[in-house]
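In this view, the complex is presented without one of its protein chains, the others remaining in place.
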Amino acid sequence: MFSQLILNSIIAGAIYTLVALGFNLIYGATKFFNLAHGVLAAVGGYSVFFFGKTLGWNIYFATALGIIFAGLLGYGLDKFVYLPLRRRKASKMILLVASLGALTAIQAIIAILFTSQFRTLSQNTGAQKIYEVFGGVITETQLVILITGIAIMTVLALILKYTMFGKTIKAISDDEEVARIVGINTDKIIGYVFFIGSAIAGLAGILVGFDTGIQPTIGLGLLLKGVIASIVGGIGNVYGGVIGAFLLGFVENFGIWKISGEWKDAIAFALLIIFLIFRPRGIMNK
Amino acid sequence: MEYLIHLAILFAIYAILGISLNLVVGYTGLLSITHAAFYGIGAYATAILLTYFGVNFFISVVLGIIIAVVISFLIGLVLSKFSGDYYALGSFGFNIIIFSIFLNWRGLTNGALGIAGIPKPEIFGVHFFSNTMFLIIAFIFLAVVYLAARFIVRSSFGRVLKAIREDEKTIQVFGYNALYYKLAIFVISAGMAAVSGSLFASYITYVDPSTFNLMESVFILVIIILGGLANLRGSILGALFLVLLPEILRFVGLPFDIAAQMRQVIYGIIIILLMLYRPQGLIGEYKL
Partner (left out) sequence: MSKNTKVIIGIIIVVAIVLIGYLIYKPGTPTTNEPIKIGVVLPLTGDLATYAEGVRNAINLAVENSGSKDKIQVIVEDDHGCLPPDAVSAVQKLINLDKVKAIVGSLCTGATLAMAPITEQNKVIIIAPSATGKNLTNAGGYVFRTIASDVDKSIAVAKYAYSKGFRRAALLYDSSQDALVSQRDDVKTTFTGLGGQIAIEESFISSDKDLRTQLNKIKNSNADMIFLSAVPDSVGLALKQARTLGINTQFISTDTSGGTKPVVDIAGSSAEGLIFPFATTPSNKEYIDFINNYKSKYGIEPSAYAAEGYDAAMILIKAMFASNGTADSIKDQLFKIGKNYYGASGVITFDQNGDVQKPMVIKTVKDGQFIEVQ
């Protein structure tokens, strides 16, 4: 029983990790809370639904398309909405509100195209491959989520630390003005960051679609959990988002175990507030 | 005509919410996204007191304000430690926590089942049963709130608030305790929001948690951004616009199976366009 609880926490944490990774990356570079980040997960999921289930194409191909699509949409959002705003020196709050508008509009468009019906992406609904781990159970999909989360975290960390691209991102993250003065084309790099971050979000949505399912409205919920994970773990820090995500997963599930399921969201946000009071920098940041 | 009166009452409720939030966001510069929680506290206070205990509406308004003040004081204490984006996130958190309480503390609020049959206001034997009469009460409350807000804004207290918005550290150097001011205005604004809630409860005659979630707080924020921050008349204008907008869109004959969603799309696009081309809102004097 206890081991299942831990596994549940890890599974939940893995999903939050994916959302947090993309979010953290974008936040690091742009320093504003992009509320539209979540809806890109829905975009990814629904793309796979469309290509994979409706059109019947190969599921891996559909997944790739979904990821790219989400990335492109995120890139587009930056280019047509956020970038012009940044050029006008808009404040973080204006960007936040604009991202809210984008969230509302995109979510409604998805609902128009696909109706609000809850959809699951998994093919074989009956027999799922499961693995027994220390007396607990984890499905194949969940294992994939976990591995993907860790893999992306590793790749991102490596990119950020060792490649030129990564160092450029870090420079922008530290001080955008200076980066620009030094000659970095910040707008272009940020565009790429949006693409990558949004693609990761799309992947998160796709995997959630396989594990449970998707609805046009899953975006905001996932995003908020991703934000909590990021802040708790250390905003702007790749490892931070991951640690925060797993911590959140644990706290939520232990909360359900000890208190009751209906308070799950309240518990998650209570965690956020506690950290904001006592350690706003998060776990990983000094 | 009845339809217009209905819209006018809704407008009054949102105008009060807008004015009260503007005091915190527009004048003091604190991005608070938890206003729906205090709206809800006022609504539930009135709902419970009127329906179960037969308390007079106007007394319930006062009690609602007191409860909102106490709770907002505690929340405000915590929030005052944050700034900027983190303030917003912290306020999100409180909104969700209070919403969960509305939803799950069934013994108090009846949870998702809601409280129905809330009676209309009554005082000195005058029973405000018609919408027109209710409209009069709503507008009286709106006028009182507006005047109170205007008084605050024009006073030296208000000047300190604006100073905090511009540069908190500097004003502290001059010996002003910023914490005290931030807390005070947060609490005052919460009390006003509770008044809105009481009006809502008695007018709609039914309350349930769904009205007081995060998206509602966001909606109130959009009202004041649209109308213009740090401008009380702007909040009134914003409320007018955003209450009328969905109604206007009802008349724009969109094909029915997507009409409702199209409204959301239009709504979202309007927000984006506003941010891109007129971030100070219609008549605001402060850009976020």
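Order of writing sets the labels: A and B. Residues in every chain begin at 1.
Simple rule for what comes next: a residue touches a chain if its C-beta (ideal position, glycine included) is under 8 Å from a C-beta of that chain, and two chains touch if they have at least 3 such contacts.
All of these numbers come straight from a predicted model, not from anything done at the bench.
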Displayed chains contacting the withheld chain = A, B
Of the candidates A:Thr54, A:Ser116 or A:Asn285, the residue in contact with the absent chain is A:Ser116
Touching the left-out chain: which of A:Asn185, A:Ser260 or A:Asn285?
-> A:Ser260
Touch assignment to the omitted chain, from B:Met133, B:Leu179 or B:Ile204, lands on B:Ile204
Note that chain A touches the absent chain at residues 1, 4-5, 8, 11-12, 108, 111, 115-118, 120, 124-128, 130, 137, 139, 208, 212-213, 215, 217, 221, 253, 256-257, 260-262, 264-265
Identify the residues of chain B touching the omitted chain, counting contacts across the whole complex.
-> 1-4, 6-7, 10, 103-104, 106, 111-114, 116, 200, 204-211, 233-234, 236-237, 240-241, 244, 246-248, 250-251, 256-257, 259-261, 263-264, 282-283
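Please note the rule applied: only the chains that are shown with their structure count from here on.
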Using mean C-alpha positions as chain centres, tell me how far chain A is from chain B in Å, no decimals.
-> 31
In the complex, the residues of chain A that touch chain B are 32-33, 81, 84-85, 90-98, 100-109, 111-112, 224, 227, 231, 260, 262-263, 265-266, 269-270, 272-273, 276-277, 280
Contacts from chain B onto chain A in the complex sit at residues 31, 78, 81-82, 84-86, 88-90, 92-94, 96-97, 100-101, 103-104, 218, 221-222, 225, 258, 261-265, 267-272, 274-276, 279, 287-288
